[in-house]
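Left out: one protein chain. Kept in place: all the others.
Coming up: chain A.
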Amino acid sequence: MTLTTRPAPGARTARFGRVATAAVLLAVVAATHLLVSGQPIGAIAGLLDSAADGQAEKIVWELGVPRLLTALLTGAALGVSGYVLQATLRNSLAAPEFSGVNPGAVLGILGGLTLGLFPADSAAGALLAALAGGALGGGVTWLLSAGRDPAHLVVHGLLGSALLAGLTTMLLAYQPSRFGNALRWLIGSVEGRVWEHLTFASWWIAGGIALAWACSGLLAVLAPSDDHAASLGLHPALGRAIALTVAIALTAGAASLAGAIAFVGLVAPHVARRLGGRVLTAAVAGAVALAGADSLAQLAGHFLNGTHRLGVPAGVITALAGSAVLIRLGRSQ
């Protein structure tokens, strides 16, 4: 019997097409995001010219670009985290915000700030607090669902999330004067992040995404069932622990930058799978979704200018758009 080895014709072209599409999409979203900031086009174009150093250029470089990067990084982190959670917990409704991880991370940040464990502008402090809180949130969910089918974890994740949200509310009720500052963490916003916030978090998130990508095989083997994974040589519990750790790390990284951004982590993995993609597609989908949502948030901010002193947080847009997308997904299935 002769066996022909087929070098999947067109596979390389298809991959190139994907990368090119992703790059174009990211570039378009990035340009849009910067343009709707309201700064003159000349100042944005000036970014490409190292000699330009006017006032407008400075604003774009020190506020606009970090805000854009925050949106892209946070979106990518949430997209990948959601992808990992959905594959590992075998539930397409699993998401950072429904697994106790995201509410835990927010509770960690607010708790840390309230107790004065770290200064309000400390990026590393926020990340550590988000990590501790996220691990606590994931742990609560884990304990609630101990010994049950991982697919049921989402129900317990919702319970755990509600519990943690309740704790956060208690924390705020205890010190109502802090409510204004807490709002950005509760709703989720990418505004007001500067380069200092980004340096550490960007490495953290990039590392997390790289790890998740390296775990692609593990996620694939784990996705159908524990028996399937075990028969292919992976200890299901060990694989799940590794994957969930990566998801918690990424969610904490996202929360430390932008607080509780909802729905990106739920919807981006769906988009990625529909496009036949995996971890990296989920990253791009999440990044595009949040940067796009923040562009809308900035536009809405301009319209409300004068009536409202604060900008519109991106978290509001993702919550609205995300629920609309989710209803569509639910109906089409």
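Please note the rule applied: contacts are C-beta pairs under 8 Å (C-beta built on N, C-alpha and C of every residue); 3 or more make two chains touch, one makes a residue touch a chain; residues count from 1.
Criterion: contacts and distances are computed from a predicted model.
You can't see one chain of this complex, but its UniProt record names it "Iron complex transport system ATP-binding protein", from the set "Methylamine utilization protein MauE", "Fe-S oxidoreductase", "Iron complex transport system ATP-binding protein" or "Cytochrome oxidase maturation protein, cbb3-type".
One of A:45, A:120, A:143 or A:214 touches the chain omitted from the figure, and that residue is A:214. Between the chain not shown and the residues A:21, A:175 or A:231, the one that touches is A:231. Contacts to the hidden chain, counted on chain A, fall at residues 1, 3-6, 8, 11, 90, 92, 213-218, 220-221, 223-225, 227-228, 230-235, 273-274, 276.
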